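Have a look at this one before I ask anything.
Only one protein chain is missing from this complex, and each of the others stays in its spot.
Coming up: chain A.
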Amino acid sequence: MSTTTERVKATLGKRYAREKRFRFYGLASIALSILFLVILLADIIGKGYPAFTSTYIKLDVQLDAQTLGVTADSTPEQLRTANYNAVIQNSLNTLIPGVTERKEKKALKDLVSGDAKYELQRMVADDPTLIGTNQSVWVLADDDIDTYYKGNIDRTLPESDRRIKDFQLVWLDKLEADGRIESQFNSIFFTRGDSREPEEAGILSALIGSFYTLLVTLALSFPIGVAAALYLEEFAPKNNFWVDLIEVNINNLAAVPSIVFGLLGLAVFIQLFGVPRSAPLVGGLVLTLMTLPTIIIAARAALRAVPPSIREGALGIGASKTQTVFQNVLPLAMPGILTGTIIGMAQALGETAPLLMIGMIAFIMDVPSSVTSPSTVLPVQIYLWSDSPERAFVERTSAAIMVLLTFLVSMNLLAVILRKRFERRW
């Protein structure tokens, strides 16, 4: 055997060992990332899924005209201000008789959520002929009751350590035995705005706020970003000091901490231009500044990936520079540009810090109706709820995170699908 063969053989074992080690490191790091991801998701889903159901209590209400203080012929305004509290109080007194102590009376009233009277109000407003009849209604339970039924209050603890007292437990056991307690899908979470009461709090206002904010961001950042990328990539002189300076600055902007953009938005858009604060308009403007570098960089990469032969082909036939760019280059770069845009939008959807600076942290109950009405966005809503001590808000925080993640994942998925679908080979 020649010496080369022997020497190579001597090193082979070492080489293969190194290769195996390297593969092991790679696999280990991937496994670690997946583990953390699973822990994160399991925690969020584990905490969040109970928020999708709510506990309801069945009440037999007597909608009699005397207690309510209205008749079927009353005006809508009178129907709205009728004494529904008394009706609920009466109904509860019938279910749990013999409550006399003041503290217990208050506790009895608090079994049901503050939303119960609005539920009755809506029923009567829809159909005033219900006045004078007896009705069975499922009303929302208070968040403490809900928390108890979701197993988050341990009844074996000493009474002083839990939010539900012994006498309340007796009532609940009685109601449950009567089949008056039920868990239902929590539609309120998706159809209402924020509330001080966790059982009445929903994410709709934040969702719509996010939608308007992203709409403004997209409408501004996409055309501006694509135009800037087209100019820089196709028309700007190469090796020019000013063009290079602009390029460097765009890359730097992509790395600027987002809170700085928030301060800029506060100083320029709100103070200088008088854009209403807390509005999706100003949020969109600030997020546009943040998203622009991402879109410009992605769009330039996509334009650069279009082979020069396509440009030459068009120019060689006599297309002008602009025709070449818009008819031949841009369509080919579009999938890449769209992918970059969607990723930029996903970033904007998850952005919180700059929006705190421009007042989008306000407590907003109403669903915003336009880009100038005060609103909040999903990540800020999550931030607000995560500050609340009630167990029910902890649930809702995780549930809102799940909703936000769902949107982010679908947006990224859309980007992948677009890329696959329009990918061209040449």
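Here, a residue touches a chain if its C-beta (ideal position, glycine included) is under 8 Å from a C-beta of that chain, and two chains touch if they have at least 3 such contacts; residues count from 1.
The rule is simple: contacts and distances are computed from a predicted model.
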From "Monovalent cation/H(+) antiporter subunit G", "Phosphate transport system ATP-binding protein", "Cytochrome c oxidase subunit 3" or "D-alanyl carrier protein", the hidden chain's UniProt protein name: "Phosphate transport system ATP-binding protein"
Contacting the left-out chain in the complete assembly, out of A:T53, A:T71, A:N152 or A:N328: A:N328
Residue among A:T94, A:S309 or A:S370 touching the omitted chain: A:S309
Candidate in contact with the missing chain, chosen from A:G98, A:G179, A:G318 or A:P389: A:G318
Residues of chain A in contact with the chain not shown: 237-239, 307, 309-320, 323, 328, 332, 424-426
